[in-house]
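Every protein chain of the complex appears in place save one, which is left out.
And then chain A:
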Amino acid sequence: MLELKNITKVYTKGDDRFPALDNVTLTVERGDFIAVVGPSGSGKSTLLHTVGGLNQPDNGQVLYDSEDVYKMHSRKANLYRRKSVGFVFQQFHLIPYLTVSENIKVALDEPGSRSQKINELLEKCAMSQLQNKYPSELSVGEKQRTAFIRAIISEPDILLADEPTGNLDPENSRVLMSLINDFNKNRGTVLLVSHEVETTSFANRVITLHSGKVINK
């Protein structure tokens, strides 16, 4: 379903070069739960953004169903980000002036089309009572669950989670990981970046990155 072929990404600052991804090749099958681990600056987030179509590599290809994501027409590339992938970030990145339900609906083309689904997910994530609250009124756990619902409301094939439990306490981490695991069990593919060993326990594959290189698959 997803194939990364010889991906290289180098950041530069003045004359200094920082290889974020160095000739990374990876194949992801539908239903995979892959945990990407490694020290800070090893290129984990860059890998995730590259898969998500947000960060064009200097070399290599990201193939989704055999089509290069970075050679798609901009309209199709937008559609790929909208329908095929969903992001969850450590910092949640909720829109501060929208309520919980509005933050979820903003990810949809037609907000009215999935009311039933939104309600189900809010219920499942114990957020039903909070749907009219603003992010500033939520706990970090609630914020992350909102971000999680927003990421999966379009029923994407791949969930890209960048340190999703980094700001959460153990209880909220456990709840979120359980939700991500459920998504995976329903044939959803997960690519999760994490520092924490516990969160990798759900993964069927663990990839370690070091200085942009995959040192084990």
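One rule holds in what follows: a residue touches a chain if its C-beta (ideal position, glycine included) is under 8 Å from a C-beta of that chain, and two chains touch if they have at least 3 such contacts; residues count from 1.
One rule holds in what follows: contacts and distances are computed from a predicted model.
Colleague: If you look up the hidden chain in UniProt, what protein name do you find among "Proteasome subunit alpha", "Thiazole synthase", "YeeE/YedE family protein" or "FtsX-like permease family protein"?
Modeller: From the choices "Proteasome subunit alpha", "Thiazole synthase", "YeeE/YedE family protein" or "FtsX-like permease family protein", the unshown chain carries the UniProt name "FtsX-like permease family protein".
Colleague: Which of these, A:Arg82, A:Lys133, A:Arg174 or A:His210, touches the one chain of the complex that we don't see?
Modeller: A:Arg82
Colleague: Of the residues A:Val106, A:Val140 or A:Ile215, which one touches the chain left out of the display?
Modeller: With A:Val106, A:Val140 or A:Ile215 as choices, the missing chain is touched by A:Val106.
Colleague: In the complete complex, the non-displayed chain touches which residues of chain A?
Modeller: 20, 40-41, 43-46, 49, 52, 54-55, 74-75, 78-83, 87, 89-91, 93, 95-98, 102, 105-108, 111, 150, 162-163, 166
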